[in-house]
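Once you've had a glance at the structure underneath, I'll fire off some questions.
With one protein chain removed, the remaining protein chains of the complex are shown where they sit.
Here the chain labels run A and B in written order, and each chain numbers its own residues starting at 1.
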Amino acid sequence: MPNPRKPERSVVTTCAYCGVGCGFKAETIGGRVVRMIPWKEGKANHGHSCVKGRFAFDYYDHPDRVRKPMVRNRIDEPWREVTWDEAFAHAAAELKRIQATYGSGSVGAVSSSRCTNEEIFLMQKFARVGLRNNNIDNCSRICHSPTQFGLSATLGAGAASQHFDSILQADVILVAGANPTEGHPVFGSLMKRRIREGARLLVIDPRRTETADSPHCRADVHLALRPGTNVAVLDSMAHVIVRERLYDEAFIRARCHWSEFEQWMQLVGDARYAPETVGPEAGLDPEDIRRAARIYAKGPRSTIYYGLGVTEHSQGSTGVMCLGNLALACGMLGREGVGVNPLRGQGNVQGGSCLGSWPHMFTGYRFVTDEAVRKSFEADWKIALDPEPGLRLPNMFDAAVAGTFKAIYIQGEDPVQSDPNQNHIVAAMRSMECVIVQDLYLTETAKFAHVFLPGSSSLEKNGTFTNAERRVSMVRKVVEPLAGLEDWQITVRMINAMGYPLHYDHPSQILDEVARLSPAYQGMSFPLIERLGSVQWPCNADAPEGTEVLHEKQFPRGRANFMLTQYVPTTERTDDRFPLLLTTGRILSQYNVGTQTRRTGNVAWYAEDVLDLHRSDAEARGIQDGDQVTVTSRYGETKLRARISEKMNPGVVYTTFHFAQSKANAVTSDLSDWATNCPEYKVTAVEVAKVPARTEAPQRVPAEAKS
Amino acid sequence: MWSELRRLRDDVDYGTPPRDGAPVSLTVDGVPVTVPAGSSVMLAATSCRKSVPKLCATDTLEAFGSCRVCLVEIEGRRGFPAACTTPVEAGMVVRTQSPRLQELRKGVMELYLSDFPASEVPGGWSELHEVMAATGVTTSPYPTGQNHLDAPVDESNPYFLFDPAKCIVCSRCVRACEEVQGTFALTVAGRGFQSKIVASQGERFLDSECVSCGACVQACPTHSLVEKSLFEGGYHRAQPPQA
Partner (left out) sequence: MSHGAAPGSGAQSNRPVIELARLIEMANQIGDFFAPYPAGPREEGVRNHLRNYWDPRMRAALLAHVHAGGAGLHPHVRAGALLLLESGRERTAYAGPPKA
């Protein structure tokens, strides 16, 4: 009877799934990964893990992996395998032809949050020196771009102010629009540990999630608000805080601008934001709003953790500013156990933000329009750079539909499945002349591609990831890249093919370049990260080993700013035709669009997306648990299996987006955040109807069944 | 407590969680060692390389004291306290090895091995095998009696399995699910000889509240909970001995 085989080799690396960024040891037998075991010295996870990082790694050598570059002239032709050189030459020739025909701004690129910092840096460099424009974006556009905007506007830094362990010192934990127990499980476990020790929990979420209610972890106040009313509710909490004088005047006078605070006080103190007014609008008991506000303000150490339930709204950036304003008003910044912390979703989406994969910003969150910054890049790269902001990803699709955007180089993203208003995206893809996709498998987006560059998983390359704590950790190569090139090598060759000579021996040189060009990463280097295990930026002369807690003495602009956050209801409204509100989210075992996790054993828990609806909404429509239903919005339609759930209020339905066939995004709207175009995934007016069963009595006329 | 997690090391298992606290000095087998107040004797012993064998203790979980393997002698105290549940005190004099301690550990190990598949003893590399090596005990003198060697294996989870034949009910899995993960999916059902680890209300792992985080698998000292990927071509459990 065989004992378990003992692994031969063990390599410490970082998980590529979510923004917790757990440290793992990848163990191999005979050159194949057989086990991922948590690394006890990982500062983000301290030896813990979740089902995805721990077990769902088989995707990396799944039979669906594409191992050879492919091209085709039209998307209705079959793919043709080619050599790497042929693929690069073809892609570059097409991009140049298209720019000559339609203009420099007719092409763009998108980097991947599942790729390393070094690779993301190279993608934005590709756009800037290869395409000679700023049409470069990253997927945080569709999730946390409002965090970048809103926290920069208020606090001066668009990133989490604390490290995860800080929650162990919190007295009050406010979780808004996030479900850490499912979305950031290892952090969720740490949070639950603290709650078992007695910390109080406030949850703002339309659903009674596992975070709000699970063994030994129940929210003291759960504001199950109507989707779309975040800003009203947060301003209402602020109303209570200013009217009952619960704010921290000493902090505000020392660290903010009193005149701005007074302006803000006037706005939120208005009767319009009183709990008695906002409560009914948001479907809440006014007393609950008051209780939440008082508990938060009292602290003494109150911390905020928030997610896409705040950002993915037409007032996403405003919602983030509301959180910043609350923390400033109550003095909950600059020490342990407090802060404002976005739960970044993907393994390296924070890196995407930091490394300048933006149409309007260079590495280090500095504007493209800032001449001094641009000149520093021009000097280092020895090339003139476009001084104007470029197109954001949603605007690239708009421009494609309008006929002015014709080519795109997409690394490790699947917009056809993950971006909203799928019909619009598909129309955009069809209208482009050259779509270059760099990925592990043939994704939904690859169906519209003309060039396919087989990429490498995080087990197949060296580099760094930045997690939601600003923590930069090593990603180490465990196996050789299955297609022969690491992702960063592919982008270097693309840059070369566009006519800009570039060479790196090792990704550490790329990080050195980032350090040269980005103040917050100035002290970063592979040797430093190797020595310390991981480093939280800012890492510079003032903080040579990184910074755990931000804003201790000063905010990046000196003082922080209160922003005026007026509530503007979304134009996505329910009416008689579409009386329900659809909101979306994630579950534990599947990751985002399921590209990786659908190809692992995780389908045992969740093999399809389902639509959760409240019993009363189901009964009114003759829907029973397990029925097939159509979900229709003003934008499109899809079919899902229904599940009766008590976790939402009547009027709200919920689904996930992990499976391509469920086409959740065929239904979502094209509305987006005013500042960043982050899509409003969280609020779509829909109607749900039962799909008639086919095994009905023979007299039934099929034509009537269609609607 | 909050900074204690950061003291965990990957190459050392202290046995009980590292603590923050004022320094306390003691000696273990004649070697002086200083550890923070609140640390266990086991942690102090490990810190000065005088490790005590252990089965139910690991430094990501609070001490439990059920396996009775880590017994030590403390000068001025009667009996043989468990090193994991005994907090250090200034000036303590601890002995981790003695003929009597060896006898006691041997007795405990022989009892464990009386209900463990003999064919899985050679070639294994679990913590239990390490303790077998440390105590020099690889067989049990007891005749085959009642045992759990044919308890059914739960292979419902796609990634790991649970073979109760190898389980010593140390409850590290239960505690990992509580303290580390916070899901509370596992428990010890029954009493005495009938004690067994169950998921939820005695369901299969896949049907229970288990979220498959793997903390229990990592915590298990006997490879009773173990990754399927470490077996080539399926899991073949040991045949129970003919009575």
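The rule we apply is simple: contacts are C-beta pairs under 8 Å (C-beta built on N, C-alpha and C of every residue); 3 or more make two chains touch, one makes a residue touch a chain.
Treat the numbers as computed from the prediction; the structure is a model and nothing was measured.
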Among the chains presented, those that the missing one touches: A
Listed residues A:Pro359, A:Pro507 or A:Gly546, member touching the removed chain: A:Pro359
Omitted-chain contact residue, chosen from A:Lys447, A:Arg557 or A:Arg615: A:Arg557
Residues in subunit A touching the chain absent from view: 99-106, 129, 132-133, 135, 153-154, 257, 259-260, 263-264, 267, 314, 317-318, 359-360, 367, 369-371, 378, 382-391, 395, 398-399, 401-405, 499-500, 557, 561-564, 566, 568, 674-677
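The criterion applied here is as follows: only the chains that are shown with their structure count from here on.
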Of subunit A, residues touching subunit B in the complex: 1-7, 12, 25, 34-35, 37-41, 43, 46-51, 54-55, 165-166, 168-169, 185, 188-189, 192-193, 196-197, 214-217, 336, 588-589, 601-602, 604-605
Subunit A partner contacts - residues on subunit B that touch it in the complex: 1-3, 5-6, 8-10, 60, 117, 119-120, 123-125, 157-160, 179-184, 206, 211-215, 218, 223, 226-227, 229-232, 236-239
